[in-house]
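Here the complex is missing a single protein chain, while all its other protein chains stay put.
And then chain A:
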Amino acid sequence: MTGITLAVPSKGRLEELTREWFAANGLVITRPGGARSYLGAIEGLPEVTVRFFPASEIARELIRGNVDFGVTGRDLIHETSETGPQSVAIARPLGFGNADVVVAVPDAWIDVTRMHDLADVASDFRSRHGRWLRIATKYITITRQHFARFGIAEYRIVESLGATEAAPASGVADIIVDITTTGSTLTANALRVLEDGVLLQSEACLIVSRTAKFSARRRAQLDSVLSRLGAEVSL
């Protein structure tokens, strides 16, 4: 295989910001077929193939080594696979797409301000209510990893693919793990982030796959593009 593949978010604000950031660094990403095309290029760099993917698929493809480098959120790397962080190298954060993955509980839980309070509540939840404490989230891997770190094992995850903040009011779950930028959605839903409840600080990053196979030639191509972007990695 010759040439290298760059994965770029296929739509929305993230696509715009990514292309703006590359342009600001002197590399113009083209998308000849418009928004419905999934192949593109970088002007003047014929060795780079650009592929447009949804951000979560970019994380998956980087971890599997199907694309060589790409732009996606740190949260998605951690969520896609337990071994995600080891499978990639962060070449550089891009300074946009900032958001935190947080643990939030109902405001009314005045006794729960930190994770160790949650550990206590979880530990006898089952004996009080005949079921486990339920956590709504789309961040299943991140939740499991961090709750294990805090020594909390007594809970069940309810997978939530949208409007997670509504889960406590709708009775689907007791608390949530969700991504937030300003916290206003949480506040509007009478939810409060625990004092030590930030599980992950995420932002869009330029990320290189460690599982992709780089020949000397492809590695040189990668390093050359990265250096033009002010980034470098050791793989």
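In the analysis below, a contact is a pair of C-beta atoms (placed from the backbone, for glycine too) under 8 Å apart; a residue touches a chain by one contact, two chains touch by 3 or more; residues count from 1.
Note that contacts and distances are computed from a predicted model.
J.: What is the missing chain called in its UniProt entry, if the choices are "histidine kinase", "Sulfate adenylyltransferase subunit 2", "ATP phosphoribosyltransferase regulatory subunit" or "Spermidine/putrescine import ATP-binding protein PotA"?
T.: Listed in its UniProt record, the absent chain's protein name reads "ATP phosphoribosyltransferase regulatory subunit".
J.: Among A:G40, A:G70, A:G97 or A:P168, which residue is in contact with the omitted chain in the full complex?
T.: A:P168
J.: Of A:S123, A:T185 or A:T211, which residue touches the hidden chain?
T.: Checking the options A:S123, A:T185 or A:T211, the one contacting the hidden chain is A:S123.
J.: Mind pulling the chain A residues that touch the left-out chain?
T.: The missing chain touches chain A at positions 82-83, 106-111, 116-117, 119-121, 123-125, 128-129, 132, 141, 143-144, 147-151, 153-157, 168-169, 171, 174, 189-190.
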